[in-house]
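Missing here is one protein chain; the remaining ones are kept as they sit in the complex.
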Amino acid sequence: MSQRAKKNARFAFMLTTLVAAMIGLSFASVPLYQLFCQVTGYGGTLNTENVAAPTGVSDKTVKVRFDANINPDLAWRFKPLQREVTVKLGEENLAFYEAENVGSKPTTGQAIFNVTPFKAAPYFTKIECFCFTEQTLAPGQIVSMPVQYYVDPELFEDLDTKEISTITLSYTFYPIELDESEQEDGEKINLSAWVTAPNKS
Amino acid sequence: MSNEATAHDHHHDHKPPFFQRWFCSTNHKDIGTLYLAISMVAAIIGGLMSWYIRLELAEPGIQYIDDFQFYNVLVTAHGFIMVFFVVMPALIGGFGNWFVPLMIGAPDMAFPRMNNISFWLLVAGFILLLLSAVIGDGPGTGWTVYPPLSDSNFHPGPSVDFGILSLHVAGASSILGAINLIVTIFNMRAPGMTIHRMPLFVWAILITAFLLLLALPVLAGALTMLLTDRNFGTHFFDPGAGGDPVLWQHLFWFFGHPEVYIIIIPAFGIISQVISTFSQKPVFGYLGMAYAMSAIGVVGFVVWAHHMFTVGFDVDTRAYFTVATMVIAVPTGVKIFSWLATMWGGSIKMEVPMLYALAFIFLFVVGGVTGITLANASADLVFHDTYFVVAHFHYVMAIAAILGMFCGFFYWIGKMSGKQYPRGLAKLQFWVFFIGVNVLFFPQHFSGLAGMPRRIPDYPDPYVAWNYISSVGALITAVGTLLFFVVLWMTLRSKETVGANQWGVGATTLEWTVESPAPFHTHEELPDMTGKAPAE
Partner (left out) sequence: MLKRFFALLPAGLIYLLGGQALAEVEMRSKPWQMWLQEPMSESAIKVHDLNLGLMVLETVIVIFVLALMVYILIRFNEKNNPVPSKTTHNTLLEVVWTAVPILILVVVAVPSLKALYFTDSNPDVEMNIKVKGNQWYWSYAYPDNGDIEFDSLIIPEDELEDGQPRLLSVDNPLVLPAHTKIRFLIASNDVIHNFAMPSLAIKVDATPGRVNEVWTEINEVGDYYAMCSELCGVNHGFMPIHIKAVSKEDFAKWVVEAKEEFADNSSSDQPKTIRLAEAENVTR
């Protein structure tokens, strides 16, 4: 190969590694995104790692609302047992959600959550909650699920968040499929079998 | 010196037999021609789709397209075809391949066979895209392909998968092309042609190639994630399983925003060459121009979330993306003013390429300023997903970039074919097209201001006024496009030939030193640029 051809080939190889690096970066974005969200509380991601006990209770208060959502493919009724409470910053509190399987088969759900306004998320610390835990309910079964949390007094020190009056914690339950051995009565729910009637117009 | 080179070239001008020449090419000019051809074919198909859409939108109610999935597929395919198979092949594959080696004094590209692979990959990608539209229900997701709409729950069947494969293949084509261009430009410039003596078109292609290299792989990653979500049980974008639909948007737009600069920067390069040639003056502030394009390219990588202002992220982040996006206006302004300053004091010849370049400058400014409105996250609250956005991007892409393509065509067709285009008809075609695209897209600003959303097949009755006018504009544009093909046909059949330099003293770049049509092999002896005046 001529000198020039060698140079060209070497350069092309370098550029190809750059391409590979960018592809790698886009796949790495998945865990990196998650890490970034956790560290910064971005997009309403709560502080669930390094959960320390609150340092002290302040006299200042904030309202906390509880919101519940169900994915339409899950035959459950899901609601918070308290709609809105006023809590002191730094005070540990307990809230409850109730879920009931109103379908005719045992089903399993898993909840995800977020907090709004998003900028409040770093200050809303959950000590214990039922998120990301699989819950299997038999038909007609009702369970009460606790959330233990506190709101960090730093909320009112931060320029961005000191005007906040209400924080809303939202949970959404999604159905998940478990394999035969994990599910009680065996029959799987077909998740993509929902049909929509066409709109008339 | 050029006489000797010409005589030399003649000896080696025997071309390969037809099949070898056009299907197994390793010649940058022929491959450039192939790219221009596919761009034109795709333009007709993509254009037909858009004209069908405008036909439906001319009046309220549904007249022609009552299958709304098909409507959404038209919208999607139109977008993909115009971006990936019309503008990019014409500017980068077409003019880039043809003129980068000529301008830097190289005999061909660094990897001539890979050049050919790039072209045929593009053809494969195009076929896959067309297949995606006819197999199954078609991808009715918009070119942005957001999940969950694009996942297997809401778009079952093979359509979206074919679309994904199409983009993988087209992306591979462009990445290989980008590597080829970068290596060629860095390693194969003629002696004395330093980086700071390269024509601005070559700068533009170089910067574009780097953008392609860095942005397309991210699209490839995102597409692969969507493919595995759809078919192999992963949950990247499935919230129920811990994934996030917003992740797709970040990845897509991280590619998507640089993509629009990939589309326009080569056009910037062409405009610089043309303005300089027809003002008979070197470009004002050469270095500023080169660095402005680089700045646009670099900053273009850190503004992607201005496409996502309504997703619901942090206000501080929206503030950052607002400011960062507006920053791009600064280097862009430098370019506009530099072009005007190039013309200032010049001796301007109003030939057809110059008409296109002037129209480009003006209409790019019109499109660019509406971008300032959209850049502001708060202002965007009333414009997101309305026809105001559609008007904005069509002004900068469908008008400006396409004017750039026509500009390059009329500037270089003589060099490529050796023939003279019919001047009168070409001027007429310019005006018809110019009027057409303005009548087509300007009223869409008003529709958007009044609140008309995007991607709808029917609209509430009060929106009819501007929609009707816009559709009339589409008709005029269609006529203008047809006229272009008439001009093309007449040019290729013309008896009037042109010489090596049909534009006179203003044309100072190396392609004007070789014959017209450019011989099959050029610069077999490298021109010596040492000691010559710099390109600026």
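Each chain gets a letter, A and B, in the order it is written, and its residues are counted from 1.
Following the convention adopted for this analysis, a contact is a pair of C-beta atoms (placed from the backbone, for glycine too) under 8 Å apart; a residue touches a chain by one contact, two chains touch by 3 or more.
Note that the structure is predicted; figures quoted are calculated from it, not measured.
Asker: Of the chains that are displayed, which are in contact with the missing one across the whole complex?
Answerer: Hidden chain contacts in the full assembly come out as A, B.
Asker: Touching the hidden chain in the complete assembly: which of B:Asn72, B:Asn116 or B:Ser159 does that?
Answerer: B:Asn72
Asker: Write down which of B:Thr228, B:Ser347 or B:Thr497 is the residue touching the left-out chain.
Answerer: B:Ser347
Asker: Among the options B:Ala379, B:Val472, B:Val486 or B:Leu526, which residue touches the chain absent from this view?
Answerer: B:Ala379
Asker: By the contact criterion defined above, which parts of chain B meet the unshown chain? Give residue numbers in ascending order.
Answerer: 60, 68-69, 72, 140-142, 144, 146, 148-149, 154, 239-240, 244-246, 279-286, 288, 310-312, 315, 318-319, 322-323, 326-327, 329-330, 333-334, 336-337, 340-341, 343-350, 358, 361-362, 365-366, 369-370, 372-373, 376-382, 384-386, 446, 449-466, 536
Asker: Tell me which stretches of chain A touch the chain missing from the display.
Answerer: 43-44, 65, 67-80, 83, 102-103, 112, 114, 116-117, 163-166, 168, 170, 172, 174, 189, 193-201
By our rule, only the chains that are shown with their structure count from here on.
Asker: What whole-number Å value describes the gap between the mean CA coordinates of chain A and chain B?
Answerer: 40
Asker: Applying the document's contact rule, which stretches of chain A touch chain B when the two form their complex?
Answerer: 4, 7-8, 11-12, 15-16, 18-23, 25-27, 29-30, 33, 42-43, 71, 110, 112, 118-119, 132, 160, 172, 174-176, 191-192, 201
Asker: Name, in rising order, each residue of chain B that touches chain A in their complex.
Answerer: Within the complex, chain B contacts chain A at residues 110-111, 152-153, 156, 175, 178-180, 182-183, 186-188, 213-218, 220-222, 224-225, 236, 239-242, 244, 246-247, 250-251, 254, 312-317, 458.
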